[in-house]
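Note that one protein chain is taken out, while the other chains of the complex remain in position.
All chains are identified by letter, namely A and B, in their written order; residue positions are counted from 1 within each chain.
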Amino acid sequence: MPIVTLTSDWNSDDYYSAAVKGTIINRCPGASVVDITNQVPSFNIALAAFQVKHAYRHFPPETIHIIAVNNASDEKSMFIALKANNHYFIGYDNGIFGLILDSDPEEMVSIEFAGSGTFPEQSAFAHAACEIIINGKLSGLGKPHKDLYKQVLMLPAIDESVINGSVAYVDSYKNAITNITRDLFDQIGKGRTFEIFVQSNHNRIVRLCSKYSDSSPGEMLALFNSLNLLEIAINGGNAAELLNLSLNSSIRIKFKENK
Amino acid sequence: MPIVTLTSDWNSDDYYSAAVKGTIINRCPGASVVDITNQVPSFNIALAAFQVKHAYRHFPPETIHIIAVNNASDEKSMFIALKANNHYFIGYDNGIFGLILDSDPEEMVSIEFAGSGTFPEQSAFAHAACEIIINGKLSGLGKPHKDLYKQVLMLPAIDESVINGSVAYVDSYKNAITNITRDLFDQIGKGRTFEIFVQSNHNRIVRLCSKYSDSSPGEMLALFNSLNLLEIAINGGNAAELLNLSLNSSIRIKFKENK
Partner (left out) sequence: MPIVTLTSDWNSDDYYSAAVKGTIINRCPGASVVDITNQVPSFNIALAAFQVKHAYRHFPPETIHIIAVNNASDEKSMFIALKANNHYFIGYDNGIFGLILDSDPEEMVSIEFAGSGTFPEQSAFAHAACEIIINGKLSGLGKPHKDLYKQVLMLPAIDESVINGSVAYVDSYKNAITNITRDLFDQIGKGRTFEIFVQSNHNRIVRLCSKYSDSSPGEMLALFNSLNLLEIAINGGNAAELLNLSLNSSIRIKFKENK
C-alpha cells in the first residue's frame, strides 16, 4: 500500500488538503495519505522542516513526502522531487531540503509542470506523487536537478567551554527544544560540571534530568529528549510562556573551565 | 476501496467525527473516510458549501460526501441523499446543495431514519453511507425526494461597465477569494481598462497579476486563482486583516466607459 504524507501551511479548515488527497486516491486507488501537519505557520519553512525531519524516518521506506510550504515566489522551476535515505520528497527548491536532510539526496529532478495557477500542490505535487507510485522512480518527472538550494540549520556557536545555542522548536506542551545535541554537549563538556542559562543569567540549571519526573513540580529542568536534543521544560508548567521562550531564544551552556 | 468524505462544523477536539468514522468502518471494512474539514464555523452552510464545492471533484467517481452542517431546525424529513456528477452526497435539505452543485441532481431520496436524538450524523448519515456502499445505489434509503430546497450563491450585480461582487471566502493565507469569475470579468470587461475597488475607493488595483510573484512584496494585488475566481491578496502579507476583508465585503470593478 503506497503511503504519501502531507505537510503544509494550510489550516485544517481549508479544502486544499482534501483536494490533494482526493487527487492522489483518484489516480492511485489504494494509496493512503497521512497528514504530518497542515498547521505550519504560513511560509515558515524552518518549522515545516523540523516536523518533517523528525517524522519521516518513522514511515515505511519509499514513502512519498509532499511538503507544501514555500516562502519564496512561486516560480515554475522551483518544483522538485528527490530521493534520500530511501524516501521520496516533493516540494519547493527553497532551501527546505537542506534543513530536513543530513546528507545529499541520491537523486533529484525538477518537476515539469504543464498546468498553471495558484494551487500547484494539487496539480503538480499530487501528480508527481502518483507518477512516483506508478513508475517507482523519479526519472519520468522531469530533467535531473543539479544545484539544490540549501539553507542550513542554525547551529550553536562553540568554544572550549561554552555552547551558545538556541530554541529550535516549541512543542505542544510548550517545552522548548534547542539545537544543542547530546553529542555536542558531551564533546565540549567532557564530563565537566556546567551551568545552563535559559535566555538570561537569572534562569540557571546545573544538572540534567533523564525524565520530567526527576524534577519537582514547578521546577525548571533540562533533559535530552527522544531526538537527543537538549530540551528546557517546567515540570507541569508552560516553559515557553513562563520563561518567555520562542524560536531562536538563546540557550547558553558554560562548562567549568579547566585550570 | 470505497471512499467517504466528511465535512462538518464539529471542531477536531470533539469525538463526533471519530464516531462517524468508526461506525462506517465497522459496518464497511475497507472503506476509507477522509476529512474535507471539520472546522466549518458553526451552522455556516455557505462556507461548508464552498469547501465541498471545490474539493469533491478531485475525489474518485462514486465517492460519498457526508456534509454535517445545518443551520435549520433538525427535522427528521430533512435528511436527504442525492447523486450528482457521479458523486453521492448525504446531508440536510437546508439549501446547501444549491450552493454546492451547478446543476440539478440526477437522483434524490429522503433518508428514512428510525433512530432519534441529537446526533443523526452518526446514526442516519453513517448508516446511509454504508447502505450506498453495500447496495451501490440510493433507492434503498427511502422515498424519492422531490423538491430540493435551494439557496443560491450570492452573485455579483452587473451593468454595462460595473461588476459589484463580494468576498466569498478567506483562505489560510488570508487571501480574499471573491465571487467574480474570469468569465464574467471577460464578458463585461471586453478587454477594457479597469479599476478594482477593494471595499473602498482608497484601495484600488488597476491590473491583474498571473501569479503572486508578479507583484512587489507588500503590494496589494488581484489575480484569477486556480478556481478561476478573482482573488485579492497582498504579496507576503495578510490581505484580510490589512484591508479589513471578511465574508461579503464589497469588491467593485469599474471598466472604462465606452464613449
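We adopt the following convention: a contact is a pair of C-beta atoms (placed from the backbone, for glycine too) under 8 Å apart; a residue touches a chain by one contact, two chains touch by 3 or more.
Source: prediction; values computed, not measured.
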Task: Of B:Lys21, B:His65, B:Lys83 or B:Arg252, the residue in touch with the unshown chain - done: B:Lys21
Task: Contact partner of the left-out chain, one of B:Asn11, B:Asn44 or B:Ser172 - done: B:Asn11
Open item on the list: I need the residue numbers on subunit B that touch the omitted chain, in ascending order.
Closed with: 9-16, 18-23, 25-26, 29-30, 32-33, 42-43, 73-75, 116-119, 122-123
- [ ] Could you please point out the subunit A residues that touch the chain left off the display?
- [x] 1, 3, 5, 12, 32, 34-40, 50-52, 54-60, 63, 171-173, 210-213, 223, 225-226, 231, 236
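Keep in mind that, in the parts below, only the chains that are shown with their structure count from here on.
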- [ ] Take the average of all CA coordinates in subunit A, do the same for subunit B, and state the distance between these two points in whole angstrom.
- [x] 32
